[in-house]
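Up next is subunit A:
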Amino acid sequence: MALLELQDVEARYGPIRALHGISIAVGEGEVVALLGANGAGKTTTLRAVSGTVRRSGRILFAGRSLERRSPEAVARAGIAHVPEGRGTFAELTVRENLRLGAWTRRGRLRAEQERVLRYFPALAERVGQPAGTLSGGEQQMLALGRALMARPRLLMLDEPSLGLAPLVVSGIFAILRRLNEEEGVSVLLVEQNATLALEAASTAYVLEVGRVALAGPADELRAHESVRRSYLGY
Partner candidate 1 sequence: MANFWQQVVSGLATGGIYASLALALVIVYRSTGVINFAQGEMATFATFLAWTFVDHGISFWPAFALTLAAAFAGGVALERVVIRPVQGRSVLTAVIVTIGLLILINGATQWIWGGAVRKFPSPFSTRPIHVGSAAFSIQDIGIVGVSVAAVALLTVLFRFTKVGLGLRAAAVNPDESRLVGVPVGWMLALGWGLASALGAVSGMMVAPIVFLDPNMMQGVLLYAFAAAVLGGLSSPVGAVVGGLSLGVFLNLLGTYWSTFSGDMRLVGGLAVILVVLLVRPAGLFGRPAVRRV
Partner candidate 2 sequence: MSRVGLALRAAAFVAAAVVVALAPRFISSYHALEWSQVAIYFVALIGLNVLTGYSGQVSLGHGAFMAIGGYTSAILIAHHHVHDVWTIPLAGLVAGGVGLAFGLPALRLTGLYLALATFAVAVAFPPLVRKFDHFTGGNQGLILNLHTNDWLYYLSWSIAGGALLVGWLVLATPIGRSFRALRDSEVAAVSFGVSPALYKTLAFGISSFFAGVAGSLFAISSAYVNPETFPITLSLFLVVGLAVGGLGSLPGGVVGAILIQFLPTYAQHVSKQAPQVIEGAILVGVMLLLPGGAAGLLRIAANRSVVHSSQQS
């Protein structure tokens, strides 16, 4: 049984339907990538899981249904959603951002914070600074760190590479790989940078206009004719 399962999920923004019945699955310990052009529904899919958009259809997490849960409840269930644009609380300090991430947890947060900061040494130097003063890359790391503070079973990332320099991006993906391998965190990754995404993921889905157009192991998709042309550029 997969950790996260979406079956025939539809989602709408007001009268506009953005997802027309998609079915995807994320296995325990897997990294799954969602690819597609702008407006294909990738972000909407993440929002459907975290409950921040009107949706219908079956959504199962660890066997339990998420359909009627509020975003707060989804977070409590063990899903961390890092939205596009990072969503750091600019006015709060780095430390406060991290503490906020652990909202759903009880107990000693100091140890938790140190554990997370070990992944992001650059942040350790800046714990007292307002998050808004950090660079783009640092904010992305902070967003990741905040998500980790909750010890999620599933991490959902929306465009982590957006607006960041290549060196910074590869640093972030390296950390992602460590998280997945060392801590067993499952990842659902939305990325426009298909090359990176297909390297990091074991399974990938290609979305087009709110539907799943292609699905399969990352290696296969990397070799797939239309994927190569549309998303990999060769």
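Methods note: a contact is a pair of C-beta atoms (placed from the backbone, for glycine too) under 8 Å apart; a residue touches a chain by one contact, two chains touch by 3 or more; residues count from 1.
Per the selection procedure, all candidates are chains of the complex that A comes from, given by their letters.
What you see is a predicted model; the values in this text were computed from it and never measured.
**Student:** Which one touches subunit A in this complex, out of 1 or 2?
**Tutor:** 1
**Student:** Of all residues in subunit A, which touch candidate 1 in the complex?
**Tutor:** 50, 52, 70-72, 75-76, 80-81, 83, 87, 89-92, 96, 99-101, 103-104, 146, 150
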